[in-house]
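Missing here: one protein chain of the complex. Every other protein chain is in place.
Per-chain numbering from 1; labels A and B assigned in written order.
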Amino acid sequence: MDRNQLTKWLKTPVKMGHKYSLHAVYFCTGCGIIEVPPVITARWDAERFGVIPVATPRQANLFLITGYVSVKTLKAIIRTYEQMPEPKFTVGFGSCPVNGGMYWDSYNTIKHLDKYIPVDGWIAGCMPRPEAIFVAVVHLWTLIDKDMADGYKRYRKDYKAYRANQEQLFGTLEWPPLFPIGESK
Amino acid sequence: MHVVEIIVSPLLALIIGIFFLGLSRKIMARIHWRYGPPITQPVIDVIRLFSQKAFSHGMMFNLGIILSLAGSFVLILFLPMGNICPLSNSGGMLVILYVMLLAPLGIALSGGEAANPNVSIGISRKLIIALGYEVPLLLVLLTIMTRYHTISIVEIVRIQQNTTWALLDLPLLLSGIAYILILPAILGVRPFEIVQAPQEISSGPMAEYGGPFLALATIQHALSLFIGIALFVNLFLGGAGNPFTFFLKMLVVFILVLFINAALPRLRVEQAVKYLWRWPTLISLAGMIIILIIRR
Partner (left out) sequence: MNDSLKEQLTSVFTDVKVFIPEEDRIVITVEKEAVLSVLSFLKNHGYSHLGLISCVDWIEEKKLELVYILSAYMQEDESYHDKERTTIILKTKISREKSEFLSVTPIFVNAEPYEREIHELYGIHFDGHNRLTPLFLERKYETPPFRKDFDTRKYVQDVFDNIPFVEKKAENK
């Protein structure tokens, strides 16, 4: 495993640091959270990958959105995502963040999570097995290596569009914009 | 030579402290029958945390954690590790007693700026626990100072090297037992892991720390671990002639503390203070009375 390669550590220590210490926010979104406690306990041990759950979004850099997202939960997700320090990575876990999943014609869930916060990777399944989280983490490592996991940069660049989408869904939002939005033409 | 010692000693403490943090995660994982992260995992965490761009709440928020870290670094200079002790003639144990309180105070200062009620609860718990273990700790330290007629910790180590360990010295046995009983409270391991309770108060005072602040808080945690164990080894297990034996003794004590950490749950803060003010205080008081009688 390239965790032990000293030359890589000496050349790009920051990237290796981001890869091998992904701390996940313990945000229990929907029904998919039932798959996370087996992953972080003794049977499928996620700590050997460097993934541990932390209590606050201020200390985390991985956001795992498991399960369906209702309109009320989306408010909490946006506030949590904006509190995390950069660089941060988001993974949509399950079919419901991808395209609505089982609740594709429901009046109270959002269908595509990508319209409201940027997502780096998806895991399909209803529910995926715990090994799927490990496959996602390893895939996220290769993405970080190639500099393709740039969800946070896209959020900063297209913040006007994201904020417009969020306001179209909720009406006015109680919190101010995270990055300054320029004047509309 | 003196300057080299002043530079080398905190660096050595930092390396050993971080090694202990990684070792604790690995040993706890093996106790749980799983593999666990590599031993260098805290180093990876600190590298990643320093490269993040976090949000600061104000000037006092930045300065508080730096004050706490500075207090811990300065305290290292007063503790002998084997035969390395830069500031050996400068007050010894009394200075250690005072400077040991800078760490919680620094974190309390920065937590006052963060507008999070979890942080306030965590800081109040930290200060209450400090109040809890200071009473028996003070009695034990006074007992040792009375027995060996000195306040210099280097002198105490030298006397123990010549005669025997203080733990095996029969009049000091009760004080030694009292110190062993309060050692988990000083280190912040279970059953006294009340300050950082991730499930209850979202990791207490560190709830608003992100990025570089959390890296500094991790380093401060490593140093406070080192200080707690080093003080016990110096006072009761005889110190050592060279650093290697010293670190070996620290390792044995640390692994025993980890075994207690793995087996016990967490106490509430009022239960912890009730315990700390009852049995360890009585035992250390009895030890002090024995020493005063013998001296007469």
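Just a few scattered comments:
In the analysis below, a residue touches a chain if its C-beta (ideal position, glycine included) is under 8 Å from a C-beta of that chain, and two chains touch if they have at least 3 such contacts.
As the structure is a prediction and not an experimental result, all values here were calculated from the model.
Every shown chain that the unseen chain touches in the whole complex is listed here: A.
Only one residue from A:5, A:41, A:108 or A:142 touches the chain missing from this view: A:108. Summary of contacts with the chain left out: across A:8, A:48 or A:75, the touching residue is A:75.
Looking at chain A, the residues touching the absent chain are 71-72, 75, 104-108, 110-112, 114-115, 118, 154, 157-158, 161-162, 165, 168-170.
Please note the rule applied: only the chains that are shown with their structure count from here on.
If each chain is reduced to the centroid of its CA atoms, chain A and chain B end up 36 Å from each other.
By the touch criterion stated above, chain A contacts chain B in their complex at residues 3, 13-14, 16-18, 20-21, 23, 41-43, 45, 47-48, 50, 54-56, 58-59, 61, 83-87.
Across the complex, chain B meets chain A through its residues 25, 29, 32-38, 41, 44-45, 47-48, 51-55, 198-199, 202-203, 206-211, 214.
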